[in-house]
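The other protein chains are all here in position, but one chain of the complex has been omitted.
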Amino acid sequence: MKKAMLSVLLLALVAALAGAAITYVNGITEPVIEENVANEERENLLKMFPDGEFIELDGYTMNDCILSVYEAKDRGYVVKAAAYGYNTSTPIIVLIGFDKDGKTIGISALQQQETSGYGARCFEKIFMEDTYVNKTADDKIDTLSGATRTSSAMQKIMEAAFEAVSEVR
Amino acid sequence: MKAVIYVVILVGVYALAYILNHRTKKPAGCENLREECSSCHIVSCPANAVYEGGKDRD
Amino acid sequence: MKLLSLALAAILVNNVVLTKYLGLCPFFGVSRNFRSAIGMGLAVTFVIFGASLITYFLYYLILLPNGMEYLRLITFILVIASFVQLTEMFIKKYSASLYKTLGIYLPLITTNCVVLYVAQENITMKYTLLETCVNSLAVPAGYMLVLVLFACMRERLEGADTPRAWKGVPIALITAALMAMAFSGLAGII
Partner (left out) sequence: MWRNFKDSFIKDNPVFSMFLGLCSVLAISTTFNNAVGMGLCVTIVLIFSNVIISLLRKLISNEIRIPVYIVVIASLVTIVEMLVHAYAPSLYRSLGVFLSLVVVNCIILGRAEAFASKNDVFSSAADGFGMGMAYTFALVLISVVREFLANGSVIFYDPFDPEKVIFGFAFESLKPYTMPLAASSVGAFLVFACFAAFFAMLKNRAADKEKEADKQ
């Protein structure tokens, strides 16, 4: 019976050590991760409005496309939105820049793993420039043949973004 | 600190389940239930070659 | 409606074995004959459903309020392992016949990647409770479907005279590749 007690005790000790080690390492890495995420966010925003300062707004109605809306002081807005295109395991995350009166002035894909050669064509520079940039809320965003699933997801993102910006303005 | 207690409780539950399971005897008639899957070498699977040799260990 | 498309996607389109390569270790080992494939499928379905429900509650009731999300991996592993042990114990106690079909596979499931993947996915995809239940039933159903299909083909393969080097797992991999091609054809349905 003593041996069983000893092994149970040892197991509890191993468990305690494991828990303590994880908490300790987490103590070190948690701030580093947060800081990474924060300055990565800033980097993306700065790409949209070089050296603007950003305040996060939340005056828009929540829908599952919009991740966050920022206002660049008296220069415009930046909307971060996500949707699932053809690839249903990794969402498309996009950052859209608006000027003060709600016209899109820039767009950049933060994360997209659509099929190369088909869906990925939506994210080529030329296509993005002329379909998504300097459009207002009432312009129609057209889709790309051969990449219907991806471009319709982008359409959903653009509509949600326009709606959010109009509410916030 | 809460994390340590939490992990210890969790491991305790697992150890309890593990020991309870090994104490309950297998129902009659299926002691040497052996599946001839030879190609995967998952060690925790009783059909594994490791158990052949180490019969006395368990 | 969203739940149905979620279930359909989990079973056919993002099938866990063919598009995400999970659960391959036992997949090639166990699917020798039809009966063992069914046994394995049922055992995996039961364990995934039970374990992911427990991990769902543990995560949202204990880990999140106390800010201990970083313990999620060790929680998942320990919950899955203890759940497997408990189910094996119950089956041993109460039904010898069930133990005859499932008994051999239960300890195997603790090292099965699918179980951990589903538990993790329920959290990262922020599913609600209902979606978690549907997902935890649909993914193993997809796993079982592919396992059973594969078992039938495997029996025919044993008969065929494959070249010596290709016997066993290599030829099974080629069959899996063909199945993956077939399943990727279903991608547009949802």
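Going in written order, the chains are labelled A, B and C, and every chain counts its residues from 1.
Here is the rule we use: a residue touches a chain if its C-beta (ideal position, glycine included) is under 8 Å from a C-beta of that chain, and two chains touch if they have at least 3 such contacts.
Values in this document were obtained by computation on a predicted structure and should not be read as measured data.
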Query = Which of the visible chains would the unseen chain be in contact with across the whole complex?
reply = A, B, C
Message = Just to verify: which one of A:18, A:46 or A:137 makes contact with the chain not shown?
response = A:18
Request  = With the missing chain put back, which residues of subunit C would touch it? List them for me.
outcome  = 18-25, 28, 70-71, 73-74, 77-78, 81, 110-113, 116-117, 120-121, 124, 164-171, 173-174, 176-177, 180-181, 184
Query = So which bits of subunit B touch the chain we can't see?
reply = 11, 14-15, 18-19, 22, 39-44, 50, 57-58
Query = On subunit A, what residues meet the omitted chain?
reply = 3-4, 6-8, 10-11, 14-15, 18-19, 21-22, 25-26, 28-29, 32-33, 36, 40, 115-117
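In this text, only the chains that are shown with their structure count from here on.
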Query = When the C-alpha atoms of subunit A and subunit B are each averaged to a single point, how far apart are the two points in Å?
reply = 43
Key: Length of the line joining the C-alpha centres of subunit B and subunit C, rounded to whole Å   = 19
Request  = Could you please state the distance in Å, as a whole number, between where the Cα atoms of subunit A are centred and where those of subunit C are centred?
outcome  = 30
Ask   = Which subunit C residues reach two or more other chains?
value = 71, 74
Remark   = Among subunit A residues, those touching two or more other chains are 18-19, 22-23
Query = Where on subunit C does subunit B make contact in their complex?
reply = 25-26, 28-30, 32, 36, 62, 66, 68, 71, 74-75, 78-79, 81-82, 85-86, 88-89, 92-93, 95-96, 99-100, 103-105, 107-108, 110-111, 168-169
Request  = Mind listing the subunit A positions that touch subunit C in their complex?
outcome  = 18-19, 22-23, 26, 30, 86, 88-89, 149
Query = Which part of subunit C faces subunit A closely enough to touch in the complex?
reply = 9, 13-14, 20, 70-71, 74, 187-188, 190
